[in-house]
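Missing here is one protein chain; the remaining ones are kept as they sit in the complex.
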Amino acid sequence: MEALTQLTSQVSEISYALDTFYFLVMGALVMWMAAGFTMLESGLVRAKNTAEILTKNVGLYSIACIMYMLCGYSIMYPGGDFQGGVFNALANIGILGKTDNELGAVVAGDSYYSGLSDFFFQVVFVATAMSIVSGAVAERMKLWSFFAFAIVLTGFIYPIQGFWKWGDGWLNVMGFQDFAGSGVVHLCGAAAALAGVLLLGARKGKYGKSGEIKAIPGCNLPLATIGTLILWLGWFGFNGGSQLQVTGVENANAVALIFVNTNMAAAGGLIAAMLLSRLWFGKADLTMLLNGALAGLVAITAEPLTPAPLAATAIGAIGGIIVVLAIVTFDKLRIDDPVGAISVHGVVGVWGLLAVPLTNADAKFSVQLIGMLSILAWVFITSLIVWMVLKYTLGIRISEQEEYEGIDLHECGVEAYPEFATPE
Amino acid sequence: MEALTQLTSQVSEISYALDTFYFLVMGALVMWMAAGFTMLESGLVRAKNTAEILTKNVGLYSIACIMYMLCGYSIMYPGGDFQGGVFNALANIGILGKTDNELGAVVAGDSYYSGLSDFFFQVVFVATAMSIVSGAVAERMKLWSFFAFAIVLTGFIYPIQGFWKWGDGWLNVMGFQDFAGSGVVHLCGAAAALAGVLLLGARKGKYGKSGEIKAIPGCNLPLATIGTLILWLGWFGFNGGSQLQVTGVENANAVALIFVNTNMAAAGGLIAAMLLSRLWFGKADLTMLLNGALAGLVAITAEPLTPAPLAATAIGAIGGIIVVLAIVTFDKLRIDDPVGAISVHGVVGVWGLLAVPLTNADAKFSVQLIGMLSILAWVFITSLIVWMVLKYTLGIRISEQEEYEGIDLHECGVEAYPEFATPE
Amino acid sequence: MEALTQLTSQVSEISYALDTFYFLVMGALVMWMAAGFTMLESGLVRAKNTAEILTKNVGLYSIACIMYMLCGYSIMYPGGDFQGGVFNALANIGILGKTDNELGAVVAGDSYYSGLSDFFFQVVFVATAMSIVSGAVAERMKLWSFFAFAIVLTGFIYPIQGFWKWGDGWLNVMGFQDFAGSGVVHLCGAAAALAGVLLLGARKGKYGKSGEIKAIPGCNLPLATIGTLILWLGWFGFNGGSQLQVTGVENANAVALIFVNTNMAAAGGLIAAMLLSRLWFGKADLTMLLNGALAGLVAITAEPLTPAPLAATAIGAIGGIIVVLAIVTFDKLRIDDPVGAISVHGVVGVWGLLAVPLTNADAKFSVQLIGMLSILAWVFITSLIVWMVLKYTLGIRISEQEEYEGIDLHECGVEAYPEFATPE
Amino acid sequence: MKMITAIIKPFKLEDVREAIADIGIKGITVTEVKGFGRQRGHTEMYRGAEYVVDFLPKTKLEIAVEDDIAEQVIETISDTARTGKIGDGKIFVSPLEEVVRIRTGETGNEAV
Amino acid sequence: MKMITAIIKPFKLEDVREAIADIGIKGITVTEVKGFGRQRGHTEMYRGAEYVVDFLPKTKLEIAVEDDIAEQVIETISDTARTGKIGDGKIFVSPLEEVVRIRTGETGNEAV
Partner (left out) sequence: MKMITAIIKPFKLEDVREAIADIGIKGITVTEVKGFGRQRGHTEMYRGAEYVVDFLPKTKLEIAVEDDIAEQVIETISDTARTGKIGDGKIFVSPLEEVVRIRTGETGNEAV
């Protein structure tokens, strides 16, 4: 009997280890998305603004990690059994200050993975939300104002709405469905970006005097492509990890289905955007294909578990269509988003949320709508306020001269490609 | 007793979860190879054809996923217990249409990983085969004809010969050994590429009027290098995942040995190609080193489990020698393969298959030869027919003018590096 | 009872598989660091020396793998139960020559992961150490002398001091603490680099006649950035895998904490370097931020398990400050290190080792100092001897003319960016 | 015929091109150059070391014109490219003995 | 002496270079330029927005020659670079007062 008890305990330990390990691997994949955003955005801006967008991306990731550790995680998961440990770290620098699950609780079935692995997984999500903003405001925003905004978004704005759903707040109670964050992460990032872009205005030269839209081509499409493929890979962690547990036949099957659906949605989005772009513009505009794949990924993120693979492909494909339409529409509205972030993460994020009821019987369209609007309103309004404050204090826009010469020289002091591209 | 039964069931669940998770992680690594091919190829073509090769690579990956879901998987694994679910997805869009293993079957020992994880792992393999073609026909093929070919290869040609071996078809019954696909994947891709290249002809300017071979240097070697390193990393999934199970001491040891051998073969291939290139050409031609590493990887893929690490290094090193000889020979034969794909995956794929009997007592040289020739003949002939049909319908080659100006402008409408390279 | 025995054995098998799998995944992440160093270094040199630095990096990785297989592993772990198998591979090419743990030993609890998975994990560490050297001697060293040095470092110098600590040698017995290798790996690489740089001298044009320091900007900062992010990701494997086991609640919690701390230290290092660089130079010098993140990672490597996350952030941040100071100081001392490798891995490696007693009660400052000095002295002196021998045989420095025209043409025969950058 | 060579600030290229198209000029050849003049480059820091960028990016226009409109072209360029700040650039006028249009073989004023 | 400046289509460079080498010319200086002439650039779409590439990539050759072979060089370039299609380019001839070979200090026809 004792042998059996010991074995039972051993089995619990293995199960705990497997789920923790799964969580960490998925989290590492999501962390890798930071590289994806960095490369995508640096490929879609001009050479003279490349060092700055790189700086913004690595900087925001670091800020997000620190702010989420300091307060974001505690705000988002106030009832959790772990956040205290992290939060109290403030008071317990050094050896103390971390408590994780103990064997007894594990064997008793109270916890099935390490609390710190949960923190790790969550922290890389915040960075994702903030990365979305970075692309939309590219090529014209002051670096330090951007970082100031990053502090507020990752420390407060994001965690508060994150709590509503994932911290078991009112949206969750209401039955709002957002499996891995089409709303909580992607729409959130896009809403913050939209507020910033509206205040910031378009890049100089983007819209002609007589109203015409001018193209400002990205300077390095291989980087944009590897960025997209990194995001595609990372998204297996983003969605796959959101199952939160892999142990058990049902969980394992779920994670497998999520991987398949995530992949199919991206493929569907890419193909749809490619065909539409070919029909509409006459050419297979690579940047639209890349946005199409990302749109597929965003679309399936709200519910990667209930659709069959073919349905997932279709959901992604619709995302791919929407994103092309949205990009062209925003351009017509003179909302200048150099990388299409608001279209990909915002407009398609909305599509993802509203598509959940199509395959998930537990979801209600009305509730999805309420959830979507709540996130949008909260993030947009609070962001707008923060951007406003920044505008009238630090200022958010660089000078015309600086914009002309490139932010790199003015904010970073270095050129990204000193031997290749001549700054204008 | 009940406790024991329950524990047994729990242990089965963990084991199932571990194997599924292992499969998914390995699959994600193979998916990452798509980025490897994309970067490798975009580094080895000229700037003016870069956007198109990027487009081809992300497009073919998406097409491969969709075609393999629609019919490829069912063709390749007709007797499996899962393909029905995927295939029937056609009829069951939405909530239905996916069935995976159930707890009972798992505890009974009938299935040890999720069927969908198998699908995921298999689907990324198809994309690998198709990626091989993309590099060989680079810089002169029409984009849409390439995609048309991708549909046929990934939906039909590849799965049929895949079935011969991995679907337990006649090659498998005969005792043909191809652990992870030196033949089924790599030789397959190379044979399809060869057929295309023969019909397509060389790039304009590759061979002089008086018969001399001209070099057309790749435009971005850092990209080619990261592409190779991505493939190297992804190959751990490619070979390591082909053990299909990690649970159990024997399986775990096998996967570990495969990782070690895969790594050593690549190292051996790179060093051998480097030394040969130094002796022959007087310089350490980086592109040859990269091809050497890939050759080592292709060589070990047919049998990464029976050689000891030192033997694996030698098998890879011979691959590295072969690839340099093959590249120079194909160039002499005026078979123009901008990235060396036919040499790396085809010629060295053959070497990999024929080397199996050296370390695996179960393999017979004659059977390996039959298997190799069957795959080669099947894929080459069917591909040739498809390319022919395309040639006389859509056309496969861009016009001389378009080739001169670069495919990017004509097929994609964008330049890959608008600020750096002046198109001719 | 028999059922129970069988189940116990099955559980041991799963546990063994999980730990082996964990080890392999972590090892794959460390292997990926090779791509990180390659990209980082190729981004920070000039275009004309890029093909060579790529060649050096892929070449050294391959050499490290082969040398470590041939003798390094046996030297470092002489008492292990596995190295014999690898070493004897020399005598047993082919089917024999590999022995791994057997079921009996596993159930008896004698071994909990595959010996080959350990070899895999260890071999990628050696490559890391050698990669550090490559950056510091960039843009002026002869390719083949570099490779000759790589043979000696990875086959002998590294394994001998590695044995002192991880092979249970005298430093370990003494209580020296170096969890994942701030000393054994990073300081080791930096010490070898320093010896080389001192003999080699600065790049032509780095220091003016009148003593002024000239900047030689790196040519491709997006590559340097993705290189850093790859290293950041790979470091989860580097530190996370050094726990050596994930099974068990305690181990799983430890691995999770290591992931969190590794991430936080990098974030702290980046932010600290950014702020210091802003205050000191007036700009957020991107290359300093990247070095700051790496400094944070090196700093936490000696002890990622005892600090709480906030303390880890602080340890990393101090690393970030130190690295900026060190880079500027080395420059003043006219020790020319194009990528800052000696500062990042050497100076901050020392900080990492000496910071262990701050959070780990088992560590003694004096012992840390002895360990640090021993590693430094051993590696520096032996390296200096090897570099000397090379200097007076093969020669270590390229000619002034070659340096002017770029090493690429002379050593590799190819240009990295033939269409973009005009060689001077 | 004259060859008018103008060194201007790169961001004025578009305006200048339009202005001289308006007065009937059909052909221009443009080169990216680096200029060194009274306007001094900026000092940058890279990894803590100073880094002087002495040369400034400029755009060179070459325009072959018939003698009688040379004056007008010079004035147009001068007016359009002027910002009044240092670094506005210069215009050089040199004699041109012959012009050939390769496509047709026409020469002289016909060919301009 | 004359300075012959030719603007040609980039892909004709190799042919022109060979043709003038055949008539004994040993020195050429080549610059990548952007040309604006009768041949108009193309209109592209990027993310749904139109994108006019007005300037076309051209290659500029500068060749200093002795007076007596100028005519022959002009003809050779003209014949070799001609495709008969718009955008073939132009040749400009201007006077050259002095040429110095830096290596030796030779001047005049000796130095060409």
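In this document, chain identifiers A, B, C, D and E correspond to the written order of the chains, with residue numbering beginning at 1 in each.
Simple rule for what comes next: contacts are C-beta pairs under 8 Å (C-beta built on N, C-alpha and C of every residue); 3 or more make two chains touch, one makes a residue touch a chain.
Fair warning: this is a prediction, and the values are worked out from it, not measured in the lab.
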item	value
Displayed chains contacted by the hidden chain, counting the whole assembly	B, C, D, E
Which of B:D19, B:D331, B:E405 or B:E419 contacts the chain that the document leaves out	B:D331
Residue numbers in chain B that touch the chain omitted from display	212-215, 217, 280-283, 285, 287-288, 324, 327-328, 331, 340
Interface with the undisplayed chain - residues on chain C	404, 409, 413-414, 422-424
Absent-chain interface as seen on chain E, which is shown	3, 17, 26-31, 64, 94-103, 105, 111
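In this text, only the chains that are shown with their structure count from here on.
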item	value
Neighbouring chains common to chain A and chain E, by label	B, D
For chain C, the least number of touch steps when starting out from chain A	1
When chain A is superposed on chain B by its C-alpha atoms, the rotation angle in degrees, nearest 5	120
Interface composition of copies chain D and chain E: same or different, split at half	different
Rounded Å distance, chain C centre to chain E centre (Cα mean)	53
Distance between the centres, which are taken as Cα means, of chain B and chain A, whole angstrom	31
Set of chain E residues in contact with two or more other chains	32, 34, 44-46
Interface hub residues of chain B, defined as touching at least two other chains	4, 7, 11, 14, 18, 25, 220, 226, 413-414, 417, 420
Pairs of chains in contact (touch as defined earlier), listed by label	A-B, A-C, A-D, A-E, B-C, B-E, C-D, D-E
